[in-house]
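First, the structure itself, so that you have it in front of you.
Here the complex is missing a single protein chain, while all its other protein chains stay put.
Take a look at chain A:
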Amino acid sequence: MTGDDTRHLPLEDIHRAAGARFGAFAGWSMPLTYPAGVMKEHLHTREQAGLFDISHMKLFEVSGPEAVSLLNRACPLDAGTLEISQSKLSFFLNEAGGILDDLIVTRLGDARFMVVANAGNAVADEKHLRALAADFDAKVEPLDRVFLAIQGPEAWAALSRAGIETGSLLFMHGVEPRKNWFMSRSGYTGEDGFEIGLPEVDARDLVGKLLGDERVLWIGLAARDSLRLEAGLCLHGQDITPETDPASAALMWAIPKEIRASGAFIGADALRAAVERGPAQKRVGLKPEGRQPVRGSAALFDADGNPAGHVTSGGFGPSAGHPVAMGYVSTPLAKPGTRVFADVRGTKIPVDISSLPFTPHRYRKG
């Protein structure tokens, strides 16, 4: 088929053999579900360990004498204060303070960092970072890796049985345990877990060992989405976009105080002005009453029928046992317990503003 530039995972043959059902996501053909189905995959991850192929995401190594300065310009971050192996959630912002992408930045050495970017933004991120790097003595190198996530309470034990000890690694820390490997204790499910970037040949070996462990199941993108939504984690392109800034997205916690006040990152002036004004809308958790899911783009109304905001992500939370959603509402309404109404195919569904996450995080912090 000409003109089909859909990208395929290096381990696609393994997913096919496992019975994956594929679908398009961010230009990639991705496993959406496996024969267990989204509900079982979701619950299995919370109870034991789920294995995810997230090779659509991109790893960049940023290095050089001015790597810190480059990152401090690109992100609202003080990269120089990160300890070696420490990871931090950060962003690329535009001049208006809007979120171009959310990223995890990990310090690997004095002048060496790993940046993990979202699939849909990887090309734009690379271009953006390379353009900025022209002003610094630093280089940006996209890495060719398979990227796996293993998530859930048994993730560490399954890795240990596969010969990978994770003992002293704590949440939001990352190391290079082997040549061309990057392993961080982080994830997108709210559970303890790891993300591992590694060469394809090593990945095939590791996957074989992990799947030989009955605690480990492949998990598709459908359950990845319901897991992250229950955990209150944002999906770029839905919950955060170039039109939303970190203040309205309730993500200011990711920006250190000193950087908010005096950082010279792109978008700093606009973000300071937005904080000063106070955001008109805020991102909140939304708990629909009853069983009917409320999905992304549904409009929200206050008790008097006035527009109150909109839903950005929504679905059913298999662990929560009820529908879960997040979205933006006018700041005065952004308090847990406030009732709004979502328009679903012409019916107004009562929805309560809820604190996030819907299921408690179980990170290994120390």
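Throughout what follows, a residue touches a chain if its C-beta (ideal position, glycine included) is under 8 Å from a C-beta of that chain, and two chains touch if they have at least 3 such contacts; residues count from 1.
By definition in this document, contacts and distances are computed from a predicted model.
J.: For the chain omitted from this view, which of "Nitrate reductase gamma subunit", "Glycine cleavage system H protein", "Carbohydrate ABC transporter membrane protein 2, CUT1 family" or "CO-methylating acetyl-CoA synthase" is its UniProt protein name?
T.: Spelling it out: the chain absent from the display is recorded in UniProt as "Glycine cleavage system H protein".
J.: Looking at the whole complex, which of A:28, A:91, A:113 or A:316 touches the chain that is not displayed?
T.: Residue touching the chain left out of view: A:316.
J.: In the full complex, which of A:184, A:226, A:281 or A:338 touches the chain missing from this view?
T.: A:226
J.: Who touches the missing chain here, A:26, A:39, A:96 or A:157?
T.: Touching the chain that is not displayed is residue A:39.
J.: Please output the residues of chain A touching the missing chain, sorted low to high.
T.: Chain A touches the chain not shown through residues 32-33, 37-39, 42, 222-223, 225-226, 291-293, 295, 315-316, 318, 323, 345.
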